[in-house]
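Structure first, commentary second.
The complex appears here minus one protein chain, its other protein chains still in place.
So, chain A:
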Amino acid sequence: MSTTTPPGLNPYRAVLLVGRREFVSRVRTRSFVIGTIVIIAMIAGYVLLQTFLFSQNNKDRVGFTGQATVLGQPLKQTAETLGKQVEIQDVTSLDQGETLVRDGELDALVSGAPDALRVTVKDDLDEPLRAALNAIVQQQVLDAQLAEAGLDPRQVRQNMADVKVEVNSLEPADPQRGERLAVGLMIAFLLYFSLAGFGTMVAQGVVEEKASRVVEVLLATVRPWQLLTGKILGIGAVGLVQILIIGAAGAGLASATDVLTVPSMAFSAVAAGVLWYLLGFLLYATVFAASGSLVSRQEDTQSVVSPTLMVIMIAFVAGFSLLAQDPTSSTVAVMSLIPPFAPILMPSRMVLGVAPAWQVGLSVVLALAAIGVLIWLGGRIYANAVLRTGARVKLRDALR
């Protein structure tokens, strides 16, 4: 009778059981699978677009015919110093070349004598290519005149090559800034999406248990903190899996397509994203759970989670617009240290390379401190409010 002790349920097993249920039941849902696929498709679309634009802009095919054929290699080299990739092709006749240009097979056809070049294009000549061709023509004329004056063109060219302006940049621009900005904003978006989405899921889960009264059955055998911890860890793990899948897909795509000049950047971006997802989720999850515990009907969930969603949205919108304008913005720097905003802004700044180590460290410490406070406070509200069904529980009553 009362002396027989049933098989024990230690707190860890309780948390594990709750967490496992949350994880399994959510990973299987269609919305999770579709959400993940949509985001990967968006990243893939972005990467492919970039690759496409890249190949469009930077690789010109130039045909050479007649005497101009000798200028193929010099053009390629000159264009390269101007940051332009040129593919050269020898064309047997002017007519054939013109046909190729008309069909779009060639971007430009160069013909005529080296000192009187003619370029045939479909509509307009690309500016860097024009500059490169002009430079070559001028070089040809210069060489001829130097030779006439009895100088060795090669020697003169050598001397000229040695003379350059020395550039002393006070704030050196990062050659990968554009890419970094793109990746940084993508991380900000991903974190915004995950924190808002999985945070809301925590609140909905709490309300679902309250609305269906299953919480009464559960709390007869597990303690509120065990239920809350299991729920947060379970849903958090679902979000983590999604971020890892998306991160791996993004990094894989980026390195497979050369869209990033430094592929390792993708991996450090994923690492920063994962770190801040974990901190951000822990920061927000108890707030969402506590908010959810105040109401008893699914229809009321939206009204209690919206203040928290608003904070996440502010971090995202402010961060997105300010960072895109000026990554070194001091407003963003300050915001990225404040716990509620840090999970979205700090990883973007880390990826942009504008966050000094001390700021990263400080923001992590502040976030951890805030997590401690919010878990304590949120756990208290949750434990007090989760069994009160009926009207919305006042925050003041829940804190008592």
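Keep in mind that, in the parts below, contacts are C-beta pairs under 8 Å (C-beta built on N, C-alpha and C of every residue); 3 or more make two chains touch, one makes a residue touch a chain; residues count from 1.
Methods note: contacts and distances are computed from a predicted model.
Its record in UniProt calls the unshown chain "ABC-2 type transport system ATP-binding protein", which is the match among "Metal-dependent transcriptional regulator", "Acyltransferase family protein", "Allophanate hydrolase" or "ABC-2 type transport system ATP-binding protein". When the full complex is taken into account, the listed residue touching the unshown chain is A:R223, out of A:R61, A:K76, A:R177 or A:R223. Of the candidate positions A:Q77, A:Q96, A:Q145 or A:S212, contact with the unshown chain belongs to A:S212. Annotation for chain A: contacts to the undisplayed chain at residues 1-4, 6-9, 14, 17-18, 21, 25, 208-209, 212-223, 387.
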